[in-house]
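In what follows, a structure is listed as C-alpha cells, so that the remarks can point back to it.
For this depiction, one protein chain was excluded, whereas all remaining protein chains were kept in their positions.
Right after this comes subunit A.
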Amino acid sequence: MSEANPAAPVVIVGAAMGGLRAAESLRRSGYTGAIRVVGDELHAPYNRPPLSKEVLATDVTHEAVAFPSRAEMGDVEWMLGVRASAVDLDARTLTTDDGNVQQWRALVIATGLRARRLDFAPIAGRHVVRSLDDAMALRAELTPGARVVVVGSGFLGCELSATARKLGCAVTIVTPSAEPMMRPLGDLVAKEMRRRLTEEGVEIFSGVNVAAINGEASVESVELSDGTVVPADVVIESVGSDCNTEWLESTDLDLSDGVLADNAMRAVSTSGLARDDVYVVGDIARFPNPMFDDVPRRIEHWNIPTDTGKRAGAVLAAHLADDGTFAEVVAKPFAPMPSFWSNQFEIKLQAYGLLGLVSDDDIRILEGDLTEQAAVGYYRDGRLVGVLGVGMKAALLPYRKQIADGGS
C-alpha cells in the first residue's frame, strides 16, 4: 500500500445526510485540511422523511427540505451530479463517471440505499420515492380522484398511502404480508394499524403479490397474484431498497449487506481488518452497537446517519491529526439509540431501540390502550429492546432509558 498523500483531500462519497454530518464532524473535531464531497444527486443535502409526509402533501421543493449549511462548512468542496464508479484502496484513488481519477487521503462511504423496483416493463405512472426528484414526479400525479396502488406496506408505503389519500386520491395497498407494517410492529399492533388505515378509506389487499402492471401508454391496472384486477392511474412501489455498493466491488471490503464497519465506523475487509483511512456512515453501514450485542447490523433510521457521521468524523480527525489521541477516541463508547417515527393520518408512531430484535413474539402493552394511545414494549429474552409509542411521546422516556441501560 502506498503512503497517504497528506495534500489530497478527505473524499466523502454520497452527498446526503450521512456525508454532510461526517464533513461537519471532521471540521468540528479540528480537521482543517481539504474535504471534497462527491454525490450523484444535483441537490445539496436535504431531509428525506418529509418527502412521504408533510412536504409531499404540500409543495415539493428543495428549499422546503434542504439542510441548513453551517459556517464551518464554507470551504468544503461539493462535486454534485457526479457518480463514483470505482475505487482503488491501495492507490487511494476514486474514479468517477465523468472519467476523472482523483486521489484521496481518507475515504468516507456514505452512498446509502436506492429504492428497489418491481420487475416489470417501464411504463408511465410507475413511481418510487427515495429522492427529491422522485417525490416531485409523484406529486404531479397525485391529483384528486387519481387511483393509486401502493405496493408494499412498510412504514414508507403506509405513509405514502396516507398522504395520497389526504390529497384526495383513491388508495389501495397491495402487500404480500398479512398486515401492514407487520414485520417491525408485530401482529397485535399491525392489526390495529390495518383497522385505522381502513377507517381512513385505504383499501388493503394482503397476502398477495403483483402479477402484472397493465396499460398502453400509461398504467391502467394492476393484476394481483390471486387474479384480482385493481384499476390504477399511479403505482407506487415501496418494496424495499438495495445498498449502493457497486462502486466498491473491486475492493476487499466486506459487502455482504451494505458495508461492514467496526464500532469506530472504520470499514472492515473480508479478512476482518479495519482500515484507519476508510469509514462508513448512514443507511449503508453495518456496524455493531453494544447497546444490544456485538452483531453488526444496518439500521435504516433517520438518526443513524447523524450519529455514525459524527462518530466517523471524530475518529478520522484523530487519525489524521496523528497526535496520539487516536486510540483514546476509538475506545470511547459508541452506542447510538436507534429511533424512528412515522405519521399516517392521525396515527403518530414513535419508537426507540430495535423492535425487530424481539424474541418469541414477546410484545407487551406497557401503558394505555392500543385503540387510542399506547406504549408497547418489545422484549428479547425478557429484556426490553424496543419501545413503540402509538400517539404517546413523553411517556416513552423512562422506557428509552431502560433500553439504553441494557433492558432490565
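Throughout what follows, a residue touches a chain if its C-beta (ideal position, glycine included) is under 8 Å from a C-beta of that chain, and two chains touch if they have at least 3 such contacts; residues count from 1.
Definition applied: contacts and distances are computed from a predicted model.
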item: Undepicted complex member, UniProt protein name, chosen from "Ferredoxin", "Choice-of-anchor M domain-containing protein", "Xanthine dehydrogenase family protein molybdopterin-binding subunit" or "Xylose transport system permease protein XylH"; value: "Ferredoxin"
item: Those residues of subunit A which, in the complete complex, touch the missing chain; value: 21, 47, 49-50, 54, 65, 67-68, 302-303, 306, 337, 339, 341, 343, 348, 350, 392-394, 397
